[in-house]
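== subunit A ==
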Amino acid sequence: MADAYPRSMRESIGRVEATRPERMEVEPQRLSLEERREVLDSFHPDYKEGGKRKLLVGPSRGEFVPHEMADLLEAYPLIDPDQVDLGQVDHEVDVLIIGGGGAGTVAALSAHEAGIPADRILITTKLRHGDSNSMMAQGGIQAADKEHDSPPIHYLDVLGGGHFGNDPQLVRALVNDAPEVIRWHEKLGVMYDKDTDGRMLTIHGGGTSRKRMHSAKDYTGLEIMRVVRDEALSRGIRCLEFCPTVELIRDDQGQVCGAVLWNLETEEYTVVRAKATVLATGGWGRLHIQGFPTSNHYGATADGLVLAYRAGAGLRDLDSVQYHPTGAAFPEQIVGLLITEKVRGMGAQPLNVDGALFVHPLEPRDVESGAFIRECSSPEQGGRGNGVVTPTGMVGIWLDTPMVDIIHGPGTFKRELSAIWRMYARFDIDPATDPVLTYPTLHYQNGGVVIDATGATAVPGLFAGGEVSGGIHGKNRLMGNSLLDFNVFGRRAGIAAAEWARQAKPGRPTLEHAANYAQELQGAGVDRERKAPSVLPEYRGERTLARMVDLI
Partner candidate 1 sequence: MNSILYYPGCGVADQARSMETAARGALGALGWEMEEMERWNCCGTVYSLATDDLMRHVGPARILARVQDAGHEHLLTLCSMCYSTLKRSERFLTEERDRLDRVNAFLDDEPDYTGGVRVVHLLELVRDEIGYEAVEEAVQRPLSGLKVSPYYGCTLTRPRAVGVDDPERPRVLEDLLLALGAEPVSSPQGVECCGAYLTASAPEVARRRAGAIARAAARGGADLMVTSCPLCQYNLDTRQGEAPGASAHAVPSLYFTQLLALALGADPAVDEQVIDPRPVLAARGLAVEVKA
Partner candidate 2 sequence: MSAEQDMIRIYIMGKAYEVPGGLTIMKAMEYAGYRLVRGVGCRGGFCGACATVFRRAGDYKLYADLACQATAEDEMYIAQIPSVPAERASWVLTELAPEDNPILALYPEVARCVACNTCTRACPQELEVMDYIQAALRGDIPQVAELSFDCVQCGLCAMRCPAEIVHYHVGQLARRIYGAYRAPEAGHLAARVQETARGDFDQELDKLEQMSKDELVELYRKRDVES
């Protein structure tokens, strides 16, 4: 069989192999806080000039967000409020959950456990139930449940990773609920990796001070999502699929009391009335901020931020974007897809073209990504120019994946990291014997809608959980805290929504807030053609788009 790697890359692999014995003997050095700062300031895309702008309108006016996000926040409603008849109600429920990923499904189960009957809960989602970044999370979920660990130790790790910009109350909720979440999963039948006595097999993630990363092979998110979705099905909780939300409905007192959905296939709108609404729409990876490839789900288009912002909810920390250091950089077909941090957790080191280790493998993600970019950038850009160049001109960093089997025994990579193994095997690359090439990929929305520790937003009747919300991770999320986040805050939002629904007295439903927002935009001189939410990213060929006409 022909070598999957071209000669120049193969030669560099030779150098990786040559330095391996020596590298295996030495414990890598961690960066000091000052060194971390320097890497971030000089090389992390967040700190690059010109990537962001101040918001012109809305509750977070004046705050910096990436242009790609600002274009959606400063945009007119997709649906004309005058075209919608709110009097024709299609679904009337106690708790509406927008988003059928991890946070939404956990919120639904939690609202149910808090006493809302299954037929008074409705999940709505843009694509299929379960379609989400939750499903794609590979490496693990953090929880301080071992004897030498504790929620306070976890707390400090979260803050340090987030550069101390996190909301302390949210972090506290995150770390304190974590063991209970894992226990809940265990009872629902999530197959965590355990030893024969039932002890959880846990490893480090970037920026953790204790080995608290729980996993289900490298399909941790898939396994959790499959189980919670199956549980929702077994309880008879309904999910409306292929129905993105295009506007929230507020009543005359400013409470959110439902949503307008739009059927992607029949193109009709649907009105849902609800006493409480949970926003669980996920993040923004598919905005391809600064042109980066992304590891995210097709539906990750920040719709929830747009809806919540128009309805009056504040946003935070959207100036910070998480780039996962190890997105695939070769072959071309899989560029941007994720190689879980668990691979580094199990010993694989990042190396430059000469096979040299240039950064500790497990710095927090933003620092690690910054260091990758520094190593790959040319000296003219202030970088070191030590990246590996692919035939299509991508530059990347080796991830020395064969170290996993050398450290943990032959067969480990294929068994424990089967998703990654499979992804490369399709292209005749065996990561157990050859390193793989990586480059940072747009991975996570660190910030989002402002919530309190119960999951409530500033808008009465509107709750949020999961990636759509902000404050938990500050300016940078650690590995294993997103699966945890959607469980903890999905659950809290579901419970809070159930409680709210019990006493809520919705008034007259209106879309006035959307109309008012449009007026504000007009006042600020925003182009009328710009509309949001975007619902789906645009990947059609340019030629097709240029010739497209709407005839029938």
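As a selection rule, all candidates are chains of the complex that A comes from, given by their letters.
Odds and ends about this structure:
Throughout what follows, a contact is a pair of C-beta atoms (placed from the backbone, for glycine too) under 8 Å apart; a residue touches a chain by one contact, two chains touch by 3 or more; residues count from 1.
Values in this document were obtained by computation on a predicted structure and should not be read as measured data.
Only one option in 1 or 2 touches subunit A in this complex, and it is number 2.
Those residues of subunit A that touch candidate 2 in the complex are listed here as 6, 27, 30, 33, 127-128, 130-133, 135-136, 143-148, 150-153, 155-157, 159-160, 164, 168-169, 172, 175-177, 179-180, 182-183, 186-192, 194, 196-200, 204, 209-211, 216-217, 219, 221-223, 226-227, 230-231, 233-235, 242, 264-265, 295, 297-299, 332-333, 337-338, 391-392, 418-419, 422-423, 426, 536, 538-541, 544, 548.
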